[in-house]
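Structure in C-alpha cells, see below.
A protein chain is absent from this complex, but the other protein chains hold their places.
Let's turn to chain A:
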C-alpha cells in the first residue's frame, strides 16, 4: 500500500521518460552525445505515436496489475504478525487485529483513487481492481478470523445471554421464624 503510493500519483518527484521523442536538440539543455543521431528515431510519425501510446497503455496496465497485487505482500506480513501475536487478548494482539481490519477497509474505500492514474480508454482496469478488492477482502477475512480466534466475535449463545436479566417471578412469598 505504502509502496504503491510511493511509485504513483502526486508523490512523484522525478521521472525518466524513455519514450522522449523530441527531435530538436535545442529543446534539451544537454547536447546529444557524439555519434547519436536523432534522425534514426525519426520514422513514420503515425507509427511513432501509436507505438508511444501502446507503450504507455502497456505500462499503465502493467503498473495497475502491480498495484493490484501489492496487498498480497501485506497479507503475508499480517499473517506473520498475527501468528506472532498469539491467541490471547492483550494490547499487542488487539492492536494487530484492528490494524489488520482497518487497512483493508481503508484500502477498499480508496479503490478508485488508487487506480486513478492508470485510467485509460485502452487499459482494462477491471481485472486489477477485482484482484485488488479480492486481496483486500482476503485481508479483511484474515482480520475477522483473528478476531474470532481471540474470541471477540459474538458467535456463541453465551455472547447474547450474558447480560440477560433474571426472569421475573409471578409469585411472591415471604416469612421466616416468627418473631
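FYI, a contact is a pair of C-beta atoms (placed from the backbone, for glycine too) under 8 Å apart; a residue touches a chain by one contact, two chains touch by 3 or more; residues count from 1.
The rule is short, and it goes like this: contacts and distances are computed from a predicted model.
Look at the chain that isn't drawn here: its UniProt entry, checked against "ER membrane protein complex subunit 1", "Eukaryotic translation initiation factor 3 subunit G", "ACOX2 oxidase" or "histidine kinase", names it "ER membrane protein complex subunit 1".
Take chain A: the residues that touch the chain left off the picture are 91, 151, 154-179.
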